[in-house]
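Rest of the complex left out; these chains stay put.
Naming follows writing order (A, B, C and D), and every chain is counted from residue 1.
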Amino acid sequence: MQIARVIGTVVATQKHRKFEGAKLLLVQPLNMDDTPRGTALLAVDGVGAGVHEKVLVVLEGRAAGEALGKKAAPVDAAIIGIIDEVDFDGSL
Amino acid sequence: MQIARVIGTVVATQKHRKFEGAKLLLVQPLNMDDTPRGTALLAVDGVGAGVHEKVLVVLEGRAAGEALGKKAAPVDAAIIGIIDEVDFDGSL
Amino acid sequence: MQIARVIGTVVATQKHRKFEGAKLLLVQPLNMDDTPRGTALLAVDGVGAGVHEKVLVVLEGRAAGEALGKKAAPVDAAIIGIIDEVDFDGSL
Amino acid sequence: MQIARVIGTVVATQKHRKFEGAKLLLVQPLNMDDTPRGTALLAVDGVGAGVHEKVLVVLEGRAAGEALGKKAAPVDAAIIGIIDEVDFDGSL
């Protein structure tokens, strides 16, 4: 799983029917010092996250479908938690 | 999921039988500022997208098969939505 | 799916029993201008492709197993089509 | 599987219900000489690992769900072993 920040939303009125009802958020993966890492991507929201929040993102289709509660959903990334705190030892 | 633009088509008369009927489009992943990111790839079309359109692409086999409506299809990427609008806060 | 060119073959007499009978080809992923992109990889052949041909490669285990017609095959890449023509608008 | 070191923990009180009870650790992938490689990521703990330990990490959803003992868990990485010793011939 990756640490990311929700930075936006996407509107797609014409979409796959199995995708209806899914809330889609734009998330930016972060480095340990909270700087952006790589490109932002789209994830379905499985926990009610909002823009600005630091979240836990799972990057895999089966897992993302499970997060959405629809095994057959055509998704490959999902937000599965809102991060309160990260503790780490940078010297390791 | 990734944001991409449909930039072309591919013709493959000799193909795997489970792949028959699938419309294959060439899509270019985009950065947030709509510049190209990485190499173009091929995705099956699950929503009736056309060349020039900005689309939502799922990059994973199970998910792409679901998008095509054929669980057993040998595919690894699919277009699952046509993007109307992307709203994001670049300062985050 | 990726566009690639078949550039060779691999001989492996000692192999996993579920892998018996699979034809294994060495394929080089290509950029849109047909220059090589990254490293060559091995894919099982699902369509009867030959060396020099431009092919459509699926890069995912489930999908590759489907292409081989063996769900349980331990494979992660397969050739699923022979490309006749690629049409794209490079200005997009 | 990858060799990594556990470097921290993450607290996420609001999380996906299928994720309850999973212990989440921050792991840093390592090169063969134990220097950090790429960015740290989050993995569920399947073996009772602790901070500072060198571990074996599986990076794939299905496998990580199996490690957690919950096939339907929305996870994509898991710690599946604690490494005692790595023997390798660097000249190969």
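The working rule: a residue touches a chain if its C-beta (ideal position, glycine included) is under 8 Å from a C-beta of that chain, and two chains touch if they have at least 3 such contacts.
Fair warning: this is a prediction, and the values are worked out from it, not measured in the lab.
What's in place is 4 chains of the same protein, and the file's complete complex has 5 copies in all.
The working rule: only the chains that are shown with their structure count from here on.
Rounded to whole angstrom units, the spacing between the C-alpha centres of subunit B and subunit C is 19.
Subunit C and subunit D have CA centres that are 31 Å apart.
Taken residue by residue, subunit C touches two or more other chains at no position, since every residue touches fewer.
Listed in rising order, the residues of subunit D touching subunit A in the complex are 5, 7-16, 18-19, 24, 26, 28, 39-43, 51-52, 60-62, 64-65, 72-77.
Contact residues on subunit B toward subunit A in their complex (touch as defined above): 1-3, 31-32, 37, 46-48, 56, 58-64, 66-67, 78, 80-90, 92.
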